[in-house]
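Single-structure report; data block below.
All protein chains of the complex are present and in place, except for one that has been dropped.
Moving on to subunit A:
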Amino acid sequence: IQPPEKPLQSEEWNRLRESFSSPEIFEDVMLNSMINCNSPIDVAKSLLTHVAKSRGDIAYSLLVKYLALCVQQGKTSEILDMYDIMKVRFKVLESGAYNLLIRGLSNSDQWRMALTLLEEIKKIMTPSRTSYESCIKAASRHQEMNLAFELYHEMLDKDLAPTLDALQAFFDYNRGIKSAELQKKLFGILFYLRDNQIYPHKTFMQSIKLWFESIPGGNWRGHLTNIEDSGQCPVCNHQLEDSELTEEEYNNLRERIIRDVIHGTDTFRKTSPQEFEAFQTFVENRLPFDIVIDGLNVSHMKQRQKQCENLFNAINCLAKGNARLLVLGRKHMLINSSNWRKELMKEMQDKAEFFFAENISEDDPFLLYATLRSGKHCKFVTRDFLRDHKACLSDSTTQHLFRKWQRGHQIAFYSSLKTMFLSFFIQQPALRYDCVVQTTGDTWHIPYKSIFEEKYSYQVPRKWLCIQQKG
């Protein structure tokens, strides 16, 4: 329904109500559509007056909707009035009203009241991250940086992920201040981005850039750039951190893969203890490998070719330079069939090591284990994104480690139709540098994504902000 443009008299509301198909929810529907159309609040007021007159009371849901309209239009005095009314009528409010009040008040000169409200919510539940965002923004806007940082740390303590907008506020409202302590705190936020592999969006990146450049006497200069495949920044010629994991991270990841992915709740779900043991001795006796190949995945690369031919091509392609190859497959590949021809299998087995798992076992956990066991130089080949195995890892730090390792070590083949007769595959190389916020003290490199760019979790942004200090 279309809300009226001008305030109506009671009788007119009555008439409208009766013409509506279900009169019992008329007011709710009307107020909702007022919010959608951003109607003038006088119209809403006249509706509330009508309701109050005819019933002597206004339902809470209507009050909240009216509040939403006020917040949407930034009517501070109304919001304050609403707070008074609601506070007296009801002992506590619920999260929806609190969120609205905080959002509305934090944008006004009554922003301190938003903080009082935040305290009030904490007594009954965890405030939402957007409520925190509003308060942090309000505090930053009024140069109460200590308060803003306090709220930020409180969020982290409560395991709430701060919104990017809240983080951006810190950079927006601290320009031009020279303070070692403040600088340290803002670097802390950049490290938070690094630790959680969060990429700022373009406007946030601009805020960071402007903040750096505004530090008096800091001599920071920022440039937007693309990093080359070699991992060298074209602006400052600095080599980015490589994607290798530290010894400790590497061992940690390997332990966790064995524990969570291979064994999980029950070793029998993906393999069996006997089979895994056999595989372990097989790998130990032939270490180390340079490339581990998911045979079945690679064999399905081109639909029109026989599966064994696909695998044969891939092995030939990778066997150059005396790389030690391990191919993982399943036992059914050994049975002579049109897809798996025996002579070709024989020929392949001369060029690479093969391990055949049971037909009902999963081969991916073996792939991960063999690669991790062979050492940091070892890469693996599959087009699988390995999302399900990542999901088996129990905590987000290990999942991040896994992604990082995967970016550095996975080779994916894509067959291209155009160059079919020239080269068989397009090889997507593993990235040599690590795509996270990073610093060397006098340089910062920050990857960012443009706002509308669609990015999958396994992809990393290719655009970077390079900030360097000119001594």
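Everything below uses one rule, namely that a contact is a pair of C-beta atoms (placed from the backbone, for glycine too) under 8 Å apart; a residue touches a chain by one contact, two chains touch by 3 or more; residues count from 1.
The rule is simple: contacts and distances are computed from a predicted model.
Student: Just to verify: the chain that's not displayed, which of "Light-independent protochlorophyllide reductase subunit N", "NADH-ubiquinone oxidoreductase chain 5", "Probable electron transfer flavoprotein subunit beta" or "tRNA methyltransferase 10 homolog C" does UniProt list as its protein name?
Tutor: Listed in its UniProt record, the absent chain's protein name reads "tRNA methyltransferase 10 homolog C".
Student: Out of A:N14, A:N252 or A:S272, which touches the unshown chain?
Tutor: A:S272
Student: Considering the whole complex, which of A:E18, A:D57, A:D157 or A:E343 touches the chain not shown?
Tutor: Among A:E18, A:D57, A:D157 or A:E343, only A:D57 touches the chain that is not shown.
Student: Considering the whole complex rather than only what is displayed, give the residues of subunit A touching the chain that is not shown.
Tutor: 7-9, 28, 42, 45-46, 48-49, 51-53, 56-61, 64, 76-78, 80-81, 84-85, 87-97, 110, 113, 123-126, 265-270, 272, 359-360
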